[in-house]
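Removed: one protein chain of the complex. Kept in place: all other protein chains.
Read from first to last, the chains carry the letters A and B; within each, the first residue is number 1.
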Amino acid sequence: MNLTLGDIAERFHLECRGDTDTAVNGIASLQEADSDQLSFLFNASYKHLLETTEAAAVVLRPEDATACKRPVLLANNPRRAQVAIAALFDTLPMPLPVIHPSAVISDNAEIGQRVAIGAGAVIERGARIEAGAIIGAGCQIGEASVLGAGSRLFPNVVLYHDVWIGAGGIIHSGAVLGADGFGFELDLDSGDIVKIPQVYGVRIGKHVEIGAGTTIDRGALNHTIIGDNCKLDNQVQIGHGTVIGKQTLISGCTAIAGSTKIGSHCLIGGASGIIDNIKIVDHVEITAMTLVSQSILKKGRYSSGTGLMSAKNWKRSIVGFSKLDEILKRLRRLETDKKSSTGS
Amino acid sequence: MNLTLGDIAERFHLECRGDTDTAVNGIASLQEADSDQLSFLFNASYKHLLETTEAAAVVLRPEDATACKRPVLLANNPRRAQVAIAALFDTLPMPLPVIHPSAVISDNAEIGQRVAIGAGAVIERGARIEAGAIIGAGCQIGEASVLGAGSRLFPNVVLYHDVWIGAGGIIHSGAVLGADGFGFELDLDSGDIVKIPQVYGVRIGKHVEIGAGTTIDRGALNHTIIGDNCKLDNQVQIGHGTVIGKQTLISGCTAIAGSTKIGSHCLIGGASGIIDNIKIVDHVEITAMTLVSQSILKKGRYSSGTGLMSAKNWKRSIVGFSKLDEILKRLRRLETDKKSSTGS
Partner (left out) sequence: MNLTLGDIAERFHLECRGDTDTAVNGIASLQEADSDQLSFLFNASYKHLLETTEAAAVVLRPEDATACKRPVLLANNPRRAQVAIAALFDTLPMPLPVIHPSAVISDNAEIGQRVAIGAGAVIERGARIEAGAIIGAGCQIGEASVLGAGSRLFPNVVLYHDVWIGAGGIIHSGAVLGADGFGFELDLDSGDIVKIPQVYGVRIGKHVEIGAGTTIDRGALNHTIIGDNCKLDNQVQIGHGTVIGKQTLISGCTAIAGSTKIGSHCLIGGASGIIDNIKIVDHVEITAMTLVSQSILKKGRYSSGTGLMSAKNWKRSIVGFSKLDEILKRLRRLETDKKSSTGS
């Protein structure tokens, strides 16, 4: 795709300072941009890179423009400008609305208009694929599941039975929605482990994106629910019956146990763990690798764990950690002695 | 499925108090049950919900019955009652024992009676599929692997070669059993990394359930072994040559390294990490997100990590954590000074 800086300025109504005939054939970071690539300054703290960048031009805030020797496009929100401009160079393939002959589709499935279905995909009876949906090769759609209008499943996604995905959803490869929740009962008489039937399904709202390898279990006594506009990164695990509000973002490898309620507009850091049967209110932020072992009823930012240390010093600190109860006692004793000795 | 409370009481020999003609079309939690859904009180601490529930009826312990305004079914173990009653409303599809024409099955594979094989499944030579097994669409069964009688693989499960699964197993989608263990040797002469052949397989006992996206590696010097009745949640990782006893439950996203021995009847919390080459005895419980960095030779409950805090206070605590060795020293100094000053 060959464009000039002027084309882009015009298309997105951005003020251009510099040669509008400059050729632009892609985007890149300030450090790595070639002389035909457009770059971006998102954060003033990287301003020094403007001096060395070889980018064809830089998209930046008006107040940062003077610091740049290269041509610039002025944008009040360079990140939003990236969203728009990057789309021009996106090579993401858009399949034609055709059904591959090797796909296996039940006669009792409902396939909407302009649906694309890839090679070897399987669609079971009672499933409904709404208009404009795209189903990648090797996907498995279980009985009575629903894929909303314009949603896209990348290859090798599995939906079990009774899994509904709202309009505009994006599900990445290897994701598994609707597997049985981890529900077992120990029979105290026989000592056996008995499986609890997971009779409910999964309900995903509109415009939800779900990352590669993420797993969302079906429920036992209620549906597992993910609200509109939620974004889940790769390898996230959502337990059975858990309910998540709207527009909550969950970073990669976070494990969320069952029957937990998480509010809207939360930001959950990567590799975190959230136990079962707790409640987290709206607008809660969890930092990376935090264990949430109790309900969070007040919005704010929460953490657990310890900081990074050299292994040598860390070994000493974990000894101290194991003595913290003793440390508090000894401290108290010293304080009492002092009091009594000074007679205060 | 339309039933009355009387039907259910009779079928499961539960005493019914209230109108036996009450229609029951499903089950649900006390908070969410509609007037035609049966609910359950598992734990007396939720007794207050009995006042507000709209459930058609509630299954509960005799001693809790008086607190309930709705019709009740008396059960000494409501969870066991759920297991039985929920099955009536389970919509889990049971495929007919047919082999889909698009499945690719080696002439040298052994297929038992009443086996169901889904579309596009591949079964390599020397594999044995025992009677009544169900293989979902897109599953891959490697050479000389064995799927026990009545076992079920959900779609897109991968078994490498020489992976044996006992009778009554349930393996969820995206699980991968028998991939190479993480075994490499640094050649000190050349400085190269050399791959150690992983020549052993995987042996899974009877009635084992394995969650979606869980990975169990094959062994280098012995089989990786999972004992009878073990239940593994989603996205669990089991390293090469690790051996796990009977009826141990492992929650989601737990990472277990190689050559470790874990006993029977253990409960391992979610997102935990267990290092390689250690031993954990029977009846050990590990709380969520714990790092097990040494052998556990005494049964009991173990933990690591820190509690949840506001990010602001947490930042202060991790500073203190890094000074714990110093704190102990300063404490000792104060105590010695006191001793000498008081001459004691």
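Just so we're on the same page, contacts are C-beta pairs under 8 Å (C-beta built on N, C-alpha and C of every residue); 3 or more make two chains touch, one makes a residue touch a chain.
The structure presented is a predicted model; accordingly, all values stated were derived computationally and were not measured.
Q: One chain is left out of this view; which of B:Ala23, B:Ala65, B:Ala84 or B:Ala179 touches it in the full complex?
A: B:Ala179
Q: List the residues of chain B that touch the chain left out of this view.
A: Where chain B meets the chain not shown: residues 102, 104, 120, 122, 124, 138, 140, 142-144, 156, 158, 160-162, 174, 176, 179-180, 182, 184-185, 187-188, 192-197, 199, 213, 215, 217, 220-222, 235, 237, 239, 253, 255, 257, 271, 273, 275, 285, 287, 290-294, 296, 300-307, 309, 313, 316-317, 319-321, 323-324, 327, 330-331, 334, 337, 341.
Q: Hey, which chain A residues sit against the chain that's not shown?
A: So the residues of chain A touching the missing chain come out as 26-29, 32, 39-40, 77, 79-80, 82-83, 86-87, 89-93, 100, 102, 118-120, 136-138, 154-156, 170, 172-174, 209, 211-213, 229, 231, 233-235, 247, 249, 251-253, 270-271, 288-289, 305-312, 314-315, 318-319, 321-325, 327-328, 331, 334-335, 338, 342.
Rule of thumb we're sticking to: only the chains that are shown with their structure count from here on.
Q: Could you say what rotation angle superposes chain A on its sequence twin chain B, using C-alpha positions and rounding to the nearest 5°?
A: About 120 degrees, rounded to the nearest 5.
Q: Just how far, in Å, is the C-alpha centre of chain B from the one of chain A?
A: 24
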